[in-house]
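Okay, handing you the structure first.
With one protein chain held back, the other chains of the complex are shown just where they sit.
Labels for the chains are A, B and C, by order of writing; each one numbers its residues from 1.
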Amino acid sequence: MTLAVAIDPNMLEVTVWTRGVTLAKEARDTATLLAKAGKAEGKHVQSFDNYVDLPDRIGVPCKSYARISPDPIETFYEYENYRPDIVVLAEETLVKGHNILGGAKPGCVVVINTARDPEKLLKWISPKENMKHLKAVACIDANALGAGVMLTFDGTEGSGDDTKIGAGVGAAIAGAVAKATGCVKLESLVSVAENKAAVKQGYEKVTVLPVCKGEAFACGLPEDPQEIKWK
Amino acid sequence: MPIKKRGTGLTAVADAWQLADIDVTASYPIRPYTAVMAEVAKRIANGLMKCEMVHGEGEHAQFSIAHGASMAGARATTGSSGVGVAYAFETYSPIAGGRCPIQALIADRTLDPPGDFGSEHTECLNLRDNGWIYGWAENAQESLDNSLMFFRIGEDPDIMLPQIVAMDGYFVSHIAQDYEMPDQEQVDKFLPPFKPQFRLDVNNPVIMGPQIEPEMGPPLEWDRNVVMDRVKEKIVAVTEEFGKIFGRKYAPFVEEYMTDDADMVFLLQGAHAVTCRSAIRYLRQAGYKVGMCRLRWFRPFPDTALKAILPKFKVVGVVDTNTSYGAAGGSGVLLVETRASVSEVPGKPLIQGFTSGLGGETITHEEFFKMAEMMKMTLEAGRIIQDAVWVNFNDYLPAVSEVQAAEQQVAQTKE
Amino acid sequence: MATAEMIKTIAQAPDKEYYLPGHRTCAGCGPALAYRLIAKASGKNTIFVGPTGCMYVANTSYACGPWAVPWTHAQITNAGAVGSGIAEAFKMMIKKGKIKDEYPNIICMAGDGGSIDIGLQAASAMMYRGHDVLFVMYDNESYANTGIQTSPMTPYGAATMFTPPGPEIPEAKKFFPKDPMAIFCGGGHPAVKYGATASIAYPVDLMNKVRKGLAQEGPAFLHVQCPCPKGWTFPANRTVEIGRLAVETGMWFMYELEDGVKKWSILPKQLKPVEEYLQTQGRFAHLKPEHVAKLQAWVNARVQTLGLEVPLPPAR
Partner (left out) sequence: MSKTYKQVPFAAIVPSPTVSNEHMVTGNWRYLRPVVDKGQCTQCKTCWIFCPDACVDFSKDEGVDFNLKYCKGCGVCSSVCPVGAISRVPELDFDE
């Protein structure tokens, strides 16, 4: 029997795509920071690596997840984000050859760590049938901000992470996500990140390209996050 | 021509393996199963058997060697007892899940502590959830016959599952008895050569046992689950065919003894059935309407057969010769499975658990008499008087309570 | 002993691949390269036994695999035993005429854990019993498939998930590794007539050692160093370079033991200081000079034990 009920209707699902091993920590940090910031705002949150991608291998596409909800999360043990509101690419090439919009909710925002022009990246985004759900593509050149990339096995395989959370490019990417989507406030992100400057820089330097503005978006993202300079 | 022989369950299974022309066997010594390998070794040395015998460095290796041989397309066997069976535990599920129909002989032995050599079904029952098919033989003849039937069922292309020919250590494995070794022609008629659909073949290369996709996990286990239903069908057909070719007729799942007018029955498996039948004959003379149900298979568990049979009776005394500490009902594994089999059947009998025959002890006539007496009390009471009866430890016989009361009185007067 | 056909140059190596593109190993994976070279050298008439480890999990994700020859999984514990069973099955079935196959090359491809740690018992027994199997230990110096934890082959001073450095244990891993060549080929397993160390950085040498091992009737052992960019923490493009550096610094020795006679495959003119090797890898980043000195002393002692006549790096 199926009950016609919406489960976790107000939950935001963030999927951070990354490259195994080399960028795993930074992507995990982006997800962790967004969740921690949501928590600081009194929301219910989760963040975790995609178990199916583990053990990760160098270069393999893999995912970290964050979930932010005003209500207690009912799908607490469903360990994949099937319907992302926000898709983050910690490495730009992931835009090519991956169905990053798979299951995307209407109003989905894609945030890419790249020095490239968002307009040049649109052609690669797939699957094409979900482009109608794509609200905006945001680009941040996080690598250029000098925060660096941390390599550690701490925090993998369910262990605790005793290293600094949000010290590298992951922090700048989180800042960009906050600005482009409004999913958390800048202050809350800054309060939880190790590298506060990187968060702020990411927030300030993100460029946003609107794609399908004006559709009736069902997701919980604000229609027009404040202070965004629409390009 | 079949040959009349006198030997043990171990020599009988060696005879079966010889007749089945096994290609590889893997040995490691542990009492009481050891001599089956000694038998095979002699026959290889004498040229009677053409078989590669690999002396494993432990039971884990034995089962792994047989697994490898089976993947290469060979008919392979191995065997063990007691803690040896436990040591190989990692290998059971991969062998069954890889659908390699090797055959193991397990002559039961008590697990440690304390290093008891005697029979107890516990170690063999411990691996009940791994997808092997098995059942207990009560004597040498049945061991031999089971070995042949199990090969036939396990190697069937619709089945492809490993089998355990289980026997009670010492009782069946060591006590010499008369049996008949069938003729090679009969066996060749009954048991075709092992021809697996897939084997390690450089001309038709395959990948065996890769990691599967997450979406394939439950379907793989579903396959392993439903094959057990096919095994049940195959058991019926093969047991009947065996009877026709060899002239020995077995009940496919449950042997009934003096159950026609019985109010109550012992339910058990393995060697203790021999004493049980004898005890029943005395009990009958004394007016007890008692019979016996002996299980020929434990996996798949004959639940359908029991559903049909058990409602005929008022009390069923399940005799567990194994331990499952803390199990529902406070007895062993057999009680739990039996109760579960008939739990939804209207008119189901009262099912009483008895634990007996641990540590290799014979279940004596007196103990069967005692159990019958307790079953009769249950019958008269129309309810379970006491669950979890360990015979000789917490019997609920009136005589026992009188003795206990008397002892207490004596103790009090001494104070 | 059959004579193995030797490969003289890279260009002479067989074109045909039996370890094909399409596996989930790391970019720049040393063990994957080893697998490819070994499969290339052994050819079509080969059966691989793959115990659990990276080369099982990464290669067979999911319900597929990159081998053009038969391959079967074994537990991490029992590669030697499964290989033994396969070998004897072929022998007997061929003898009885049940199959028409030519006796295949049977290669157990076990990681360091599956060879010298949890798999040691099965490997040792296989070699003791003399089965005609080539046992390859692809050594990436850790339990890599589970996310990099220490194994007996993890070098002294390397950080892993189970040996993190900290104020109480500044050197991270405290023990020096086992010596598999000594264990398997040092006389304790008389049936093993051929054993060798090899490295993915020297592919022609590796392929020839595979062929020698296979030509050997009975068991043979090959210990292949396979740099692991994830576990050792270095950029994926430097796998081969690190392999060479290991040989140049004495962190890896290249030799054969044929009927008990040692033959050096690569003789460095002068050993470079071990520090040059250590600084290429993140797993050694925490080491202090005293730990480096301890490792250097270990290398120097190994040179003595193995009887390598080569100038040692100058003492500091």
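Please note the rule applied: a residue touches a chain if its C-beta (ideal position, glycine included) is under 8 Å from a C-beta of that chain, and two chains touch if they have at least 3 such contacts.
For clarity, every value in this text was computed on a predicted model and none was experimentally measured.
Considering the whole complex, the hidden chain is in touch with A, B, C. Only one residue from B:98, B:243, B:311 or B:330 touches the chain missing from this view: B:98. When the whole complex is considered, the residue among B:84, B:210 or B:300 that touches the unshown chain is B:210.
Where chain B meets the omitted chain, the residues involved are 97-99, 160, 197-198, 205-210, 212-213, 215-216, 218-220, 223.
Counting the whole complex, the residues of chain A in touch with the unshown chain are 19, 58-61, 75, 78, 82, 91-93, 95-98, 114, 116, 121, 124. As for the chain not pictured, it touches chain C at residues 10-11, 13, 15, 17, 19-30, 32-33, 36-37, 61-71, 200, 203-204, 235-241.
Quick note on the criterion: only the chains that are shown with their structure count from here on.
If the chains shown are joined wherever they touch, the resulting network is a simple chain of contacts running from one end to the other without closing. Of all chain pairs, the one joined by the greatest number of contacting C-beta pairs is B-C. With centres computed from Cα atoms alone, the innermost chain of the structure is C. In this assembly, the C-alpha centroid of chain A lies 57 Å from the C-alpha centroid of chain B. Distance between chain centres (mean CA atoms), chain B to chain C: 44 Å. Contact of a single residue of chain A with at least two other chains is seen at no position.
Annotation for chain C: residues touching 2 or more other chains are 57.
If you check the complex, the residues on chain C that touch chain B are 44-47, 49, 56-57, 59-65, 67-75, 77-78, 80-93, 95-96, 98-99, 101, 104, 121-122, 124-125, 128-129. Interface residues of chain C, counted against chain A in their complex, comprise 24-29, 57-58, 144-148, 160-161, 164, 229-230, 233, 236, 282. Touching chain C in their complex are the following residues of chain B: 21, 23-24, 26, 50-52, 54-58, 60-62, 64-74, 76, 90-91, 94, 193, 200-203, 205-214, 216.
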